[in-house]
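Here the complex is missing one protein chain, while the rest keep their positions.
Here is chain A:
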Amino acid sequence: MQLKYWANKILGYNGPPASMDFELAETEEEQQSASQTGQEENVPASKSRQHKIRKPRKTGPAGDKGDAGGTGDAANQPGGTGAGDNPEQSKPGAAPQEIQVALETNRKIIARLFNLPINKDVIVREFTLSTEPPVPAFLVFIDGMADTKLINNSILQPLMLLTNLESGQGIRPDTCTNVLQRHLPSNQVEKLTLFKDVVTQVLSGATAIFFDGCSYAISAETKGFPFRGVDTARTEQVVQGPQEGFVENLRSNTALVRRIIHSEQLITEYLEVGARNNNNVAIMYLADLTNPALVQEVKRRIRGIKTDYLAESGVLEELIEDHPLSLMPQIIKTERPDRVSSMLLEGKVAIIVDNTPFVMLVPGLLFDFLHSSEDHYVRFSNGIWLRVIRLFAVFLTILLPAFYVAIATFHQEMIPTDLLLSIAAAREMVPFPTIVEILLMELSFELVREAGVRVPGIIGPTLGIVGTLILGQAAVAASIVSPILIIIVAVTGLSSYAIPNYAAAFGFRFMRFVFIFLAAALGFFGISSGLFIMLCLLLNMKSFGVPYLAPVSPKTASSHDLIIRFPAWQQENRPDYQQTLDTRRQPELSRGWVTRQSAKPRGNKANSEGD
């Protein structure tokens, strides 16, 4: 405290801001299980834990509002059907917020809300229910977003033609309920009482139906907008393992995850972000596994966002991450459903933003960024090798150019004489100092990388040739750089792409420049002090309440899946730092067939004890 006091006095430093104070604490079950160590039975006691499940577009046939028992959530709106999650975002306006009984009033409000008739995308179709007496009605949908064939066949046709089977009893308050229950063969319908919800639903492709004398509207699911089909993952390819990746469509993405995890405990919650584009954000987690505090925190952060436009998950990432100024990502972004599923089973929370094929997972820790799902798909010895190679690649990416600069300009005694003499000979005609030389080459490499992304696909190979020729051959021939530098830059570039996470690779690649400057100024001392500062910064970081370097620092119980991936039958525990409700993946003896063959306990029990 003394230190903090003086730091405050001299530097005016008050410690990290309060927003980072969230800490993912151990659950009660975990503390209990820690006290009763060694017990096989580790099922969480409160399996009956109720989680609030909001289904914005789905109501039960009995008109259930969707709340399956509240858990005292602060944002629980009375009478809201899920979409009313952002009370502060309700637009100010003279129009009544609730749907009126008079059809004509509703029509006018709708016309104003959707800027009719200027807005040509919004279609308002007026029709009459063939009841006795006929009930005037109209429906609203957006051309292109809604499937017109679906509207024709399963909304208009039954309502206009088939409703006359009913004996006429005039307009009654339960007309809508009747229609809903008996005449609307649409699989997802919902009663809406607020115009705001109507707008939201219609904008997302649903069709809203208004009836005369009815103080609510019915929205039917008629999404029919174009989207890309499920394709192979583009940025995270594996040799062995599932090939499919997420797409832009939110529903497809949740389905892709659900297809892997067949569990009723897999919860999908919907939130909306963006005052103007009302982007849907889904949160997925396993109710009986994920720490509720983590889910709460994720929801708290997303709800707290006030912005008008959420373009992509990257924007949301920036808005909710703990340390936006850090070079290292703190949220895992992946386009692989299998990776999301395995992370969900580790106790992480998935955040899926509509219109983005990249799903975010929190908390994202340093070692998560070095893991690839393929590590678990190949045999464990190969998995270890992949991990080791990747860790090596990280160090090469950060340090190799800096290391070269340091030993070439400060520590020549460290280079073998032969190599030193050939370096000196190669530099004989090079006009620049080493630091300029390496910056030139590293920047050229970054240029090739950036241009390679931007260049139209057809010209791509040309760029490759030009890049390699210019960088590799011509620069050396023209004595701009020494040949050994080409190797350094090439190896650095290669290793940076061996890092499986794009954002992490970017961070490491950027750090490399910092280290080059440090090495040029101070040699190894600069590199080591840079590493020290980097370590301090990383140690100071948290991602959604979990220390960034967990489980290395703070040291937590091993989940046998850090740098060395243990065989699947030895990975018995979930990562300790996730503070999951259920800490075990499998019993100690996961291979039941092993014991059947031999009566005495095999070595795996002993192995699993020692890390």
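Everything that follows uses one rule, which is that a contact is a pair of C-beta atoms (placed from the backbone, for glycine too) under 8 Å apart; a residue touches a chain by one contact, two chains touch by 3 or more; residues count from 1.
Note that in this section contacts and distances are computed from a predicted model.
A.B. asks: Leaving aside the chains on screen, match the unshown one to its UniProt name from "Spore germination protein B3", "Transcriptional regulator", "N-methylglutamate synthase subunit B" or "FtsX-like permease family protein".
C.D. replies: Per the UniProt record, that chain is "Spore germination protein B3".
A.B. asks: Any idea which of A:292, A:433, A:467 or A:567 touches the chain not displayed?
C.D. replies: Only one of A:292, A:433, A:467 or A:567 touches the chain omitted from view, namely A:433.
A.B. asks: Considering the whole complex, which of A:425, A:459 or A:564 touches the chain not shown?
C.D. replies: Once the missing chain is taken into account, the touching residue is A:425.
A.B. asks: Against the chain that's been left off, what residues of chain A make contact? List them.
C.D. replies: Listed in rising order, the touching residues are 8, 11-14, 408-410, 412-413, 415, 417-418, 420-428, 430, 433-434, 520-523, 525-526, 529.
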